[in-house]
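Missing here is one protein chain; the remaining ones are kept as they sit in the complex.
We call the chains A, B and C, going by the order they appear; numbering starts again at 1 in every chain.
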Amino acid sequence: MNKVINNVTEAVQGIEDNMTLMLGGFGLCGIPENSIAELVKTGIKGLTCISNNAGVDDFGLGLLLQNKQIKKMISSYVGENDEFERQMLSGELEVDLIPQGSLAERCRAGGAGIPAFFTPAGYGTEVAEGKEVRVFNGKPHVLESALHADFAIVKAWKGDTDGNLVFKATARNFNPMMAMAGKITIAEVEELLPAGELDPNEIHTPGIFVQRIFQGARFEKRIEQRTTRTK
Amino acid sequence: MNKVINNVTEAVQGIEDNMTLMLGGFGLCGIPENSIAELVKTGIKGLTCISNNAGVDDFGLGLLLQNKQIKKMISSYVGENDEFERQMLSGELEVDLIPQGSLAERCRAGGAGIPAFFTPAGYGTEVAEGKEVRVFNGKPHVLESALHADFAIVKAWKGDTDGNLVFKATARNFNPMMAMAGKITIAEVEELLPAGELDPNEIHTPGIFVQRIFQGARFEKRIEQRTTRTK
Amino acid sequence: MALDKKGIAQRIAQELRDGWYVNLGIGIPTLVANYIPEGIEVEFQSENGVLGMGPFPFEGEEDADLINAGKQTITTMKGASFFDSATSFAMIRGQHVQLTVLGAMEVSENGDIANWKIPGKMVKGMGGAMDLVASADNIIVAMMHSNRAGVSKLLKDCSLPLTGVACVKKVVTDLAVLEIKEGAFHLVERAPGVSVEEIKSKTEGSLIINGEVPEMSL
Partner (left out) sequence: MALDKKGIAQRIAQELRDGWYVNLGIGIPTLVANYIPEGIEVEFQSENGVLGMGPFPFEGEEDADLINAGKQTITTMKGASFFDSATSFAMIRGQHVQLTVLGAMEVSENGDIANWKIPGKMVKGMGGAMDLVASADNIIVAMMHSNRAGVSKLLKDCSLPLTGVACVKKVVTDLAVLEIKEGAFHLVERAPGVSVEEIKSKTEGSLIINGEVPEMSL
């Protein structure tokens, strides 16, 4: 079941104006940076981007924002990005802020054929406005719906030709659920291996969730908050 | 965060008559056989057992059935067990049969703080009787609720002293979700390692879901349907 | 001549398309794996938690930790992966599996299926069948046209407790290939040497026959 494509240009083929994309990553950790750079080149616009964060001004999704390619962001936290704040406050950019756990679960639900579920998160806040509330075990819960995307773009550490993925450390984050929820899922990996090289016990995302895979040409893997201690 | 207990006798301590247990495994694959054998010894009765299957007449949960320790089974498939069928048809045993995917998701929901979710499985069948039905995207879905247990008993291949677990092949099955859903989760493992020996990237069940861990004295790992081909 | 079980499996195998993930039920459906057409690559999912299922192991190489949903010892192919039951049904419910083949006791003309319970007699449970039929877009039922007592299994309405409603799109029996649409069985192909008359007489539900019905080519 070979899912390998030649390069990042082929990877983003079929992505069109006004589509909905999911993009993995938490902050700048585990983001599909090759594909994002390619999307900037294409100039595709009017995008709805589902991603936990919006990058920083000059990296990650911030690049698409600078280029005014994004119409709407669905995220849980969008600090650390001045251009984002400017576009949002001026009304150029639509923003749907949702709790991080609900975002993760809504992506998983989309991939898992669960159209809606109840969660306590957001009850009594503006997040719950217009949503059904129901009490379970004496505690109010909000009905949240599944999220879907035309394309999901994820980044993995290792992948094989069948589309199986393994993530490294906290670069896993939203990538596995988004891989499940894309109509077409694109995976860029640091290392692409022949099928059979990954231990079947250790695969985080089975290849069934991935339609296209390629080895990224270059990973900058920028660090957002470099914190250290001295010996 | 040492979760290690000395032996199977300590493992099942606190399990009392009329409690609800979850037991991992699919058929006889990946079942906590040491703990089940110990439960037989204790004679604890009136148990509600949530388990995909009910073992065979002389192994797995079948042993607890023979001993009349089970009041109610919540399962998806209970063939391959004559004593089970006898007890059920005579009315000695309550049985709640639910679709396998709903069973898995209801256990996960219990562990994940999701009190209820919608699934298409079972719509229009007796499984949906008395349950709320709602249409999403033109398709009817049934509202299913989370499952919880006083104790979850799971079986893993490797575990460490912090309670982290790794499963082997298809012996994983229901074990990870049940580990999440037990008020107290007991893990019996084939190999118990010091914390730090398992690769943090390769842990299937993080130790936070496990309260007690021990190395099983002996694993028979019986095969239910031995199918082979000839060279 | 009516097909045997192998023939049914062989005919269903012609429905496979390159790149599909496929879930095969117990019984006749399992045999489909033996007839994958030349030049086509498919991967088999088993709902107990494996993708990339291979053939049975050689004697002495059975692994108690590696079984399929029928609890049979199996092997895996290159590129296989293991996962928990929740993830497995996420694949199924989320429609990532392109084809489900399963057996049935009864199928009705509107696509209802019954295959898990005979009240008071057989109560083994539905296993993953209810999830599979409620989720899959593409379900093929593999079964004999009539039961052992000679009664049609293609009915106006199912008499047994349902597994799923209006979900079966295609049925392959020992006598015919039938598509289900607009509340009727549409006869698409006949088994070699089987007459339209015979199929008609053995189909209780509405049967639509449009012009010449070709024989299967196996």
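Everything below uses one rule, namely that a residue touches a chain if its C-beta (ideal position, glycine included) is under 8 Å from a C-beta of that chain, and two chains touch if they have at least 3 such contacts.
Values in this document were obtained by computation on a predicted structure and should not be read as measured data.
Asker: Which of the visible chains would the unseen chain be in contact with across the whole complex?
Answerer: Touch partners of the hidden chain, whole complex considered, are A, B.
Asker: Of B:Gln13, B:Thr161 or B:Thr228, which sits in contact with the chain we cannot see?
Answerer: Considering all chains, including the one not shown, the answer is B:Thr161.
Asker: Considering the entire assembly, which residues of chain B contact the chain that has been omitted?
Answerer: Interface with the chain not displayed, on the chain B side: 1, 108, 110-114, 160-162, 164, 180, 194-196, 200-201, 203, 206-209.
Asker: For chain A, enumerate the residues touching the unshown chain of the complex.
Answerer: Contacting residues on chain A, toward the hidden partner: 26-30, 52, 75-80, 85, 88-89, 95, 97, 99-105, 107-108, 119-127, 157, 167-177, 204, 221-231.
As a working rule, only the chains that are shown with their structure count from here on.
Asker: If each chain is a dot and touching chains are joined, what shape do you get: line, ring, star, complete or other?
Answerer: complete
Asker: Could you put a whole-Å number on the gap between the CA centroids of chain A and chain C?
Answerer: About 36 Å, centre to centre.
Asker: In chain A, which residues are in touch with two or more of the other chains?
Answerer: In chain A, the residues touching two or more other chains are 112-114, 200-201.
Asker: Among the residues of chain C, which are close enough to touch at least two other chains?
Answerer: If we look for residues of chain C contacting two or more partner chains, we find 50, 82-83, 86, 89, 92-93, 135.
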